[in-house]
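Note that this complex is displayed minus one protein chain, with the remaining chains in position.
The chains carry the letters A, B and C, assigned in the order they are written, with residues numbered from 1 in each.
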Amino acid sequence: MANFKGHALPGSFFILFGLWWSVKYSLKHVSRTPKKNNHVQRNFKHVEIIEGAVKVVFTLVGILAEQFVPDGPHLYLYSGQPRSWVKLMNWQHSTMYLFFLISGAVDIITYSTTLLPLGLDRFMLGIAVFVEGFLFQYHVSQRPMLDQHIHVMLLTAIYAGVATCVIQVFVRDNMILDLFSACLALLQGTWFWQIGFVLYPPWGGPEWDLNDHRNVMFVTMCFCWHFALAILITAVNYTLVYCYFHNYKRSNTQITIGLGIRKQKNAHAPLINESDEE
Amino acid sequence: MANFKGHALPGSFFILFGLWWSVKYSLKHVSRTPKKNNHVQRNFKHVEIIEGAVKVVFTLVGILAEQFVPDGPHLYLYSGQPRSWVKLMNWQHSTMYLFFLISGAVDIITYSTTLLPLGLDRFMLGIAVFVEGFLFQYHVSQRPMLDQHIHVMLLTAIYAGVATCVIQVFVRDNMILDLFSACLALLQGTWFWQIGFVLYPPWGGPEWDLNDHRNVMFVTMCFCWHFALAILITAVNYTLVYCYFHNYKRSNTQITIGLGIRKQKNAHAPLINESDEE
Amino acid sequence: MANFKGHALPGSFFILFGLWWSVKYSLKHVSRTPKKNNHVQRNFKHVEIIEGAVKVVFTLVGILAEQFVPDGPHLYLYSGQPRSWVKLMNWQHSTMYLFFLISGAVDIITYSTTLLPLGLDRFMLGIAVFVEGFLFQYHVSQRPMLDQHIHVMLLTAIYAGVATCVIQVFVRDNMILDLFSACLALLQGTWFWQIGFVLYPPWGGPEWDLNDHRNVMFVTMCFCWHFALAILITAVNYTLVYCYFHNYKRSNTQITIGLGIRKQKNAHAPLINESDEE
Partner (left out) sequence: MANFKGHALPGSFFILFGLWWSVKYSLKHVSRTPKKNNHVQRNFKHVEIIEGAVKVVFTLVGILAEQFVPDGPHLYLYSGQPRSWVKLMNWQHSTMYLFFLISGAVDIITYSTTLLPLGLDRFMLGIAVFVEGFLFQYHVSQRPMLDQHIHVMLLTAIYAGVATCVIQVFVRDNMILDLFSACLALLQGTWFWQIGFVLYPPWGGPEWDLNDHRNVMFVTMCFCWHFALAILITAVNYTLVYCYFHNYKRSNTQITIGLGIRKQKNAHAPLINESDEE
């Protein structure tokens, strides 16, 4: 998959997950109330289970695709004359998907049963992201300077994600960490696209000089811009959710007051905190 | 001990300990109840003491074996004509065993007396694992690429174990950390076997090309598979213990109900949480 | 900006902020009382908002200056014949300023609304400092030994600052961390001046030999002296604030006692803890 599409595809997934997480965690923290609102809690549980299932399905499709595309290894690992490793790249990608699959499965089990403790979902996600970084790290040695450098930037985002997940095992429900993990997923996603554009210019543009130090400097700076962009997107999503939620609540409260106390119970929207109405 | 057996032996020990820990910690966390159940606590205390004693005995045997096998150093450190270091490898292994011996002794003292605070057993285990990693780290410089790389993978597992033990000093009785340490022990064990197979093919198979970059890439990926396997084994053991424990409790409860309240006290199995019977 | 002024300017800013923080945090912790004194809290809130606004204004001026000085890039990034990167240095500085601008904006929003959680201001400052370090790190490869070494010292101060900020997200209002961050800002500031003096001697002094190992050794030691100086300045500021505050309180108490209980309420100075008068 050393081509443009091979970077755009995972990039798009990370962007989608980043966007989704920035909305999910915003909602989760905006809707949090001092009193235990089981209604909201239960809804989020369902959301987490669905998210886990989506992860499992996509990674399963990913593994099968990597194995059984026409030029894939078709589950052969070591064959040929002379015998050698078959399509190690595809096997590596399958391995990465495998760990995200495990992470998805752990999400489902954690939130649907009492078998596993809370926190294990974050820990397993941390392991999956770590394995991704670990495989990338030894993937790019013996390549030109810019190629290595652009992957080092990716590794920075990946390992920051690992650290965030591990801290979340011990510090649960911290809004800063939750939104930061969304932000890092976005950063990883857009950076995958950037890698695709730099290493495999899609529309026949000029090739980048992979050994020019000025390109390395530009790429470092560009990574910071992607980071700023990821922070901006997360902030905008959070603000939209915050405003929507508080407007909704206010209008809802006014309507409720207009309709009289008798209808209050029916007017409750699922995710709303009504602590100030009582 | 630079041969196949020299890697299979420690590998087997780590696998045994990994399996045992995955069962022990599963039981410990599955049997935990909100009320302080001194009975269970006391049983685990005995188990820890026995585990410490086993560690002490095995490492003592290990040290003596390393010293007094026919081609061992027989406690000579620096001799010969011209004078030089005698069998540094054996001395290094003895040193590693020594720290695990100390760790075993600390286990015994921590759980059998009030002399030492809880947590010191994990701290000392962390030190023992650190010393193992520290000796390995400087053990493999000046070797071929694949040999170094395969030991770097081992060091990753070892230092992850050190970090886990140190965190456990401050965050005690966290199920995620406990099971992760079991999982890392399994990973280390199976990886020792893998190193043996790669560097010293036991059944006269073809030699691995120690300078082929594709072999490095395969080995990195293979390490991740071992990791996935270790996670799987830990998960299976945990599930078995969980199911067994809950089935047992349920059947026990039914029997108890059948026999009537009068016999309840005698029907209590040692490790059972009966909070829902009252 | 690879000249003396280009290092003296950021250096001065960091020194100013370091001095200001050492006073602010001293006041904050000296004036802290067991009972929740909302009066003081509210004042500090205003101070934080003003500080955020100052950051926003200065960084905005900085970005504009970097872009539109006569030899700046004027927002061109990639042009010329043959096409190449335009003034990457200025773009990098603009990027650094951008993150400090975001940090300032987050300060304002955190302390003026309830939109964002406390702690996010420190986290964002940590990110801004990290980006500064990240850009510096890849900025100085391929330079002479002393030039690299003197920037490594700077990176030490920068990454220590990042670590401090991240810890502050979880451990809020810890006086040691607060004063240490002031101290690191001072260190960074004076070290920027030192870099200017070493690499671009301002008054036509003798050039430093950039490849002499003794110069490297001196520079390492010199960094420690700057550190000691930063600690000294912070300590002096803290002591002055402490003495001033306690003298003021005592004299105020005496006057209050002289005037009688009736006037006590009016005699209260804004930042004073009067727990022992009641």
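Please note the rule applied: a residue touches a chain if its C-beta (ideal position, glycine included) is under 8 Å from a C-beta of that chain, and two chains touch if they have at least 3 such contacts.
Note that the structure is predicted; figures quoted are calculated from it, not measured.
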Message: Under the definition given at the start, what are the shown partners of the omitted chain?
response: B, C
Message: Out of B:23, B:120, B:210 or B:229, which residue would touch the omitted chain in the full complex?
response: B:120
- prompt: Quick one: which of B:50, B:88 or B:243 touches the chain that's been left out?
  reply: B:88
Task: Would you write out the residues of chain C that touch the absent chain, in ascending order?
output: 29, 149, 156, 171, 175-176, 180, 213-218, 220-221, 224-225, 227-228, 231, 239, 242
Task: For chain B, enumerate the residues touching the unshown chain of the complex.
output: 84-85, 88, 91-92, 95, 98-99, 102, 115, 117, 119-120, 123, 127, 131, 134-135, 138-139, 141-142, 169-170
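Everything below uses one rule, namely that only the chains that are shown with their structure count from here on.
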- prompt: If chain A and chain C share one sequence, what is the angle of the rotation that overlays their CA atoms, in steps of 5 degrees?
  reply: 90
Field: Inter-chain centre distance, chain A versus chain C - centres from mean C-alpha coordinates, in Å
entry: 33
Query: How far is the middle of chain B from the middle of chain C, if each middle is the mean of its Cα atoms, in Å?
result: 47
Statement: Note: chain B residues in touch with at least two other chains are none
